[in-house]
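Structure in structure tokens, see below.
Note that one protein chain of the assembly has been removed; the remaining protein chains are unaltered in position.
Now for subunit A:
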Amino acid sequence: MAPVTLKKLVKSYGNVDVVHGIDLEVKDREFIALVGPSGCGKSTTLRMIAGLEDISGGVVEIGGKPVNDLPPRARNISMVFQSYALYPHMTVRENMGFSLKIGKVAQAEIDTRVNEAAAILDLDKYMDRRPSQLSGGQRQRVAMGRAIVRKPDVFLFDEPLSNLDAKLRTQVRTEIKRLHARVQATMIYVTHDQVEAMTLSDRIVIMRDGHIEQVGTPEEVFKRPATRFVAGFIGSPPMNLNEATVDSGKLVFAGGESLPLPAEFRSKVAAGDKVIFGLRPDDIYPTGHGINSGEATDVHEMQLPVSITEPLGNETLLFITMAQREWVSRMLNPRPMGAGEVVKFSFDLSQAHLFSPESGKTLRG
């Protein structure tokens, strides 16, 4: 049983704070992803949990006990590094058994556990090779094997997939998910790739500038982003976000064009308020070609010219200009369409988001 709790965790280098007192509770056996742009403090947070970085303030608890003063080896954790950090002077077998050897486990037991992990990760054939004789994907698997063998309470992953090519990345991603189902341990996964975070985790922690912006399930952070930053960060292509002014039941954009104020927000804003209006590409589509076409409840239609098309096979991204801004629209079951063609677009306003331009927080309340 190893929940991980962060209480008012702070990291500062001299006078510069890089993590500003974050609170987080990771439940036992939960898979949680820390995601955010580079420099947001996610890796630093992970390294503080691992004990590789001194904690400037606050408490890290693993399994209910504070571990601030425990060295990494006493925390019963495993970590998979971005660089894999395999020991180059040891074979795959020695790499995987290293932690047990240091822990003075009997050789027979080491062999059993290493072989077990090798079988899970399909590494049997490479056990006597050195890391330099392995491909990137194989090294990645050895690094995971080394983590499993230790049977830790908590697995930590520091951007483990970013050195793999795109195809291998999806493959190893699935392996990590399978691994989590199998070993039933708490896993904390740092990544800057929102797709990895979405696909792998039970809950996502979105960080920015050393603060937590939102914690939630993948569906929550996608459907109900708490801030403008989360809205723009999660989802690809990103949400369309544009400034508008509220005016008697309408949202007026630059250039005078307007959309009706979504029903949900009528009581939340007053005339004259400036807001950030957000709508995902999924919710702007040529009428009849949308992902939610059937169940849309608050649709506003508009004739607009298409400026650029990006066909992706099963869907096409359309770039349209409205209110002097470019908006992205996602068209399902696409039909051939040329640039400049004027098309009737549906705006599904039931899916719209409004954010405060000052605080960036959602106005949904």
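Going forward, a residue touches a chain if its C-beta (ideal position, glycine included) is under 8 Å from a C-beta of that chain, and two chains touch if they have at least 3 such contacts; residues count from 1.
In the analysis below, contacts and distances are computed from a predicted model.
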Listed names "Cation:proton antiporter", "GMC family oxidoreductase", "Monosaccharide ABC transporter membrane protein (CUT2 family)" or "Maltose/maltodextrin transport system permease protein MalG", matching UniProt entry of the absent chain: "Maltose/maltodextrin transport system permease protein MalG"
Candidate in contact with the missing chain, chosen from A:Met48, A:Leu134 or A:Met331: A:Leu134
From A:Val59, A:Ile102, A:Ala263 or A:Leu312, residue that would touch the chain that is not displayed: A:Ile102
Candidate in contact with the missing chain, chosen from A:Lys8, A:Lys65 or A:His89: A:His89
Per the touch definition above, residue among A:Ala50, A:Leu123 or A:Ala231 touching the missing chain: A:Ala50
Contact footprint on subunit A, counting only the chain that is left out: 50-52, 71-73, 77-79, 81-89, 98-99, 102-103, 130-134, 136, 139, 146, 150, 163
